[in-house]
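Take this structure, written in structure tokens, and hold onto it; I'll ask about it next.
For chain A:
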Amino acid sequence: MSRLPVRKTYKLFIGGAFPRSESGRTYDAEGANVARGSRKDLRDAVRIARQAGAGWSGMTAYNRGQVVYRVAEMMEARRAELAGLSSGADEVERAIDRVVWYAGWADKLAQVVGSANPVAGPYFNFTIPEPTGVVGILAPEPPLLGLVSRLAPVLVGGNTAVVVASEAHPLVAIELAECLATADVPPGVVNVITGLRRELAPQLASHMDVVALDVTGADGDLAELERLGAENVKRIVRGKADGQSPYEIAAFLELKTVWHPIGM
Partner candidate 1 sequence: MATAPVLPGGFELPLEPRLPRLGSIDAVALEERAATLATRSIKKGSKVFALDLAIRVMDLTTLEGADTPGKVAALTSKGIRPDPSDPNIPSVAAICVYPNLVAYAVERTRGTGVKVAAVATSFPSGQSSLDVKLLETREVIDAGADEVDMVIDRGAFLSGRYAQVYDEIVRVKEVCAGRAHLKVILETGELGTYDNVRRASLLAIAGGADFIKTSTGKLPSSATLPVTLCMLEAIRDVHEETGRVVGMKAAGGIRQAKQAVQYLVQVHETLGLAWLTPDRYRLGASTLLNDVLMQIRKERTGRYQNPDYFTVD
Partner candidate 2 sequence: MIKDKREVARRGEAAAIPTAWEYAPAPESREIVHFEDRYGLYIGGQFLEPLSNERYTTIDPAREEPLAEIAQAGKADVDRAVKAAREAYAERWSQLRPSERAKYLFRIARILQERSREFAVVESLNGGKPIRESRDVDLPLAAAHFFYYAGWADKLEYAFPNRTPRPIGVAGQIIPWNFPLLMLAWKIAPALAAGNTVVLKPAETTPLSALLFCDVVRQAELPPGVVNIVTGDGRTGAELVSHPDVDKIAFTGSTEVGKAIQRTLAGSGKRLTLELGGKAANIIFDDAPLDQAVEGIINGIYFNQGHVCCAGSRLFVEESIYETVISKLKRRMKTLRVGDPLDKNTDVGAINSKQQLDKIGSLVQSGIDEGAEIYQPPCKLPERGYWFVPTVFTNVAQSYRIAQEEIFGPVLSVLTFRTPDEAIEKANNTPYGLSAGVWTEKGSRILAMAQKLRAGVVWANTYNRFDPASPFGGYKESGFGREGGRHGLEPYVALDGS
């Protein structure tokens, strides 16, 4: 006799937990009823992401690097599931290796992006990078590799994220969220909202507590999103859906320069 499988219910990922949308709505994607996130879900996610910011950015870079590496460990353990929900094993392997690549930047970034500046005077002057804050991400295709290519640099820099998953292929984003949940990523550092892009993107772009918006995966009216973002001088970032570079991380960093006199 064949056995009836127990199907997974795909919900949102907010604050380390998997709640349903507060609206109670779902939409049909990839043969499943996927949570149709609302603006209130986004609002909750941003609030939680902000609270989680102090802890995440306050960790040592080494610790952050280890946590991101552990995300790769969890992804490796779920290769089969991730492959089934994306284009296949090749995309999954590239995604895992990309996470490992970015993990290794956490404790080196300041050495490449920062500097000690030789000012003309008896002052010690240094520039250090700091995370910018809550970053909104519109996940690009391909649904796993694209998402990971945008999320990893945001995280490694010490920021927290609210991700709007791919509308057509949302399931792999939730699968990835399960990897995050089991990888010692502190609750609220990453939040994933599935739903309709046209409903969610403008909300993220206009939210006054989202400091940067990654529009690499924006479809539809990009100019409108940029216009909405101007209200709180958002950093609008267009990156690569399939690239890796420390400058992708730097796009989400502020630079702080400090002066101090040198003298007895």
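Following the convention adopted for this analysis, a contact is a pair of C-beta atoms (placed from the backbone, for glycine too) under 8 Å apart; a residue touches a chain by one contact, two chains touch by 3 or more; residues count from 1.
How were these picked? Simply put, all candidates are chains of the complex that A comes from, given by their letters.
Model, not experiment: these values are computed from the prediction.
Trainee: Could you sort through 1 or 2 and say which touches chain A in this complex?
Mentor: So the candidate in touch with chain A would be 2.
Trainee: Going by the contact rule set out above, which residues of chain A touch candidate 2 in the complex?
Mentor: 61-62, 65-66, 69, 97, 100-101, 103-108, 111-112, 124, 246, 260-264
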